[in-house]
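With one protein chain withheld, the remaining protein chains of the complex are depicted in position.
Chain nomenclature is as follows: A and B, assigned in order of appearance, with residue numbering initiated at 1 for each chain independently.
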Amino acid sequence: MSPDFSSLVHWILFLPLGAALLIALFLRRAGAVAAWLSTGVAFAIAALALRLLTAAPGDTRWHVELAKLGDISLGFGYLLDANARLMLFVVSFVAAWIHLFSIGYMRDDDARGRFFGGLSIFMFSILGIVVADNLLMTFVFWELVGFSSYMLIAHYFDKDYAAAASKKAFIVNRVGDLGFILGLAFCLAHFGTLQFEALAALKPAAGWPWLLGALLMCGFLGKSAQFPLHVWLTDAMAGPTPVSALIHAATMVAAGVYFMARIAFLLTPDVLQIVAVSGAGMAALAGLCALAQTDIKKSLAYSTLAHLGIMGCALGLGRPDLAVLHMAMHAFFKATLFLGAGSVIHGCHHEQDMLKMGGLARKMPVTTAAFVAATLSNCAVPFLAGWYSKDAILEAAHAQNHYLFALLGLAAVATCLYSARMVRLVFFGPANSEAADHAHESPWTMTAPLVVLGLGFSVAAGFAADALIPAAALARVAEPLRAMAFHATSAATLVGLAALALGALAFRYYGRTAGVDSLRADLPRFYGVLEFRWMDTLYGWYVDRVQRRMAEFLAFLDLLLINGVAVRWLAAGVPAVLGYLTGRTLHRGQTRLYALSLVAGTLLLAWYFLAR
Amino acid sequence: MEHTTLSHHLLLAGLLFALGLTGVLVRRNLLVVYMCLELMLAATTLAMVAFSRFAHKMDGAVFVFFVITVAAAEVAVGLALIVALYRRRGTIQSDALNTLRD
Partner (left out) sequence: MDPLDFLHANLAAVAVYVPLVAGLVLLAGRRLPAGFASGFAFAGFAFPLILGLWLVAPGTGPKAGFAQLTSVGAPWGFDFGLNGLSAPLFLMTAVVGLAAGIKALGQEVERRNTYLGLLLFMFGGTLGTFGTTSVLGAYFFHEFALIPTFLLTLFWGGAGRRPAAMQMAIYLTVGAMVSLAGLLLVLGAAKTGYTSTWSELLNTLDLRVVPAAAVGLTLFGFGVLASLFPFHSWAAPGYTAAPTPASMLHAGALKKFGLYGIILVTLNTLGGAHGALADWFLVCALANVVLVGLICLAQRDLKELLSWSSVAHMGPIFLGLWVTGVTGRPDGVAAALFLMVAHGLSCAALFLLANGVRARAGTYRLDELGGLAKQAPVLAACFVAATMASIGLPGFGNFWGEMGVFLALRDQSLWLQAAVASTVVISAVYALRAVAATFYGEPTAALSQRLAVAPVADLGWAERAAALLLLGASLLIGFKPGLVTAQTQDYCRDIAKNVAETLPAAAPAPSAR
């Protein structure tokens, strides 16, 4: 509660904004300075977040009223509970290393100033969501996150696909935000406050209305790319790879999960059920779809979708603590995977097709080591970071609902399959293109983050949690971690081990042919079904066939009915017709006649008024 | 002859007004029409002065000064327009000036 810590939060929140402002105003052409400024700020934030985490001051609260619009109070404040402090640290820590990686990755880019300015704005937005103490402020930063991801995805704006992808991400997110807004209004109408703590203290007698949770959930669906609003995430790979790492691994998509954990008390069983089912379903499907992607980043994007589904399922099972834990672990290994992919792409001169890679293990040893370590964590090899959270979620599902458990098990299997395929195609076997043949290891700015995040945190974040993440912060996390005292007989662990075994088989399977996808060769129809983008096609049909036509129809109607009939015809047409008919007889151009009618009219009026 | 009343004044004003109106309606020469218009204006001015006199208020009399001022300006502009019209069209017969009909 001491003011000391709230001022620390001020620094954490506004440092990146200041950096972005400086870059936007003065450093647009000084890319190198901008890069180091932004990175320095990111590391400073990570250090401050660590300080906040270790000092463990209890919950930090701070609130100020920005303005009052009528009866509505526009509040701005911080609420840092254990979840928030952990999230703050994970986000800023991962993001700091991604910043460092970007310095190497974007070295030859002309628009580095814009890029790093965008990263800083993004940091500002995401940290705002983490520290917010009320729904409205969350929404403010929620929107800002959407904007900064729009800006970063559109980094290569001269490419049509990047322009389209940025637009799509923003609009799809806004569809989710529509529900969020309605939820805000609903909450204010029924409970009169938007503060998290005030809401939590309310405990309405009749229970929370399901509608409130359902509306707020829409925001989560958009931001965390849950079905049916998941379509933007795979397209968002059009941005530079570090952006993919930042947005799709560590932060933006995690914001939704974090938010759901924060309002978990509002969610009624109906809503949770929806979240759980859609999450588990998406986890399984997206995992399978990842098998049918040749672009390394797209494949990883589907992998992210699968993990988001798992987190959603954990939320739905009523275990927000596990969801946040998985989000943290996922942030470490998925950031490594994306950064590793970035390093590979950089090494192969911007080749993204996995079928054209191969044999990179010898040319890029550090990248390979980190990537493989993160992949193993991704596959939930026991005692690696991913295992702790994923196994716990499987366990929870097993205890509650066997259908969900089956879906998650399928997801676990799919994870192992696509991971094996990816590693096999990219790093082993012969080089399948000239670019892969001439690949080179990346500079230290890129490999250092890989080592720290991949070989350090992806591997050890679980069992060395006490050493890596200060113990004081683990108030919430420690409990599930300790509960994981390895019970090999549990169903979850058995499923996990079986999945790993299947993964090993897949590794062999994909090694059969070089330059061709084995699954596509063997089961072309199945591959095609997985590759086809069902929802995108549906939305595309809606936009092209329904929305556009309706808009054009309405514009035409407006022109015809309102501008044409009502204005031109009724307001101008009727007098014109009357004028034509009378013009022949009355309008003779004789002034005296006009004067006569004027006098006659005056006399008539006078007679009317006097005779009454 | 007994004292003049308001009615006398108003009768005179009304006669003058009717005279002017008739002129406006029947004459075709714009110059004459214009003179008749001025006659109508004078009639109303007279009525106003009369009202002012019999109501023992100065409002009407003051207003008359405004009317006179405006009328003077109006005469200047109006006559200038008629002269300009004559120069351009060669006629000031109102029936001939009907090009705006269509």
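Everything below uses one rule, namely that a residue touches a chain if its C-beta (ideal position, glycine included) is under 8 Å from a C-beta of that chain, and two chains touch if they have at least 3 such contacts.
Here the structure is a predicted model, which means the values were calculated and not measured.
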Shown chains that the omitted chain touches within the full complex: A
Absent-chain contact - pick from A:10, A:51 or A:159: A:159
Full-complex contact with the absent chain, from A:43, A:147, A:383 or A:509: A:147
Those residues of subunit A which, in the complete complex, touch the missing chain: 24, 28, 66-72, 74, 114, 136, 139-141, 143-144, 147, 150-151, 154, 157-160, 162-164, 166-167, 170-171, 174-175, 177-178, 181-182, 184-186, 188-189, 192, 211, 547-548, 550-552, 554-555, 558, 562-563, 566-567
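Going forward, only the chains that are shown with their structure count from here on.
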List of subunit A residues in touch with subunit B within their complex: 587-592, 595-596, 599
Contact footprint of subunit A on subunit B as seen in their complex: 21, 24-26, 28, 33, 94-95, 97-101
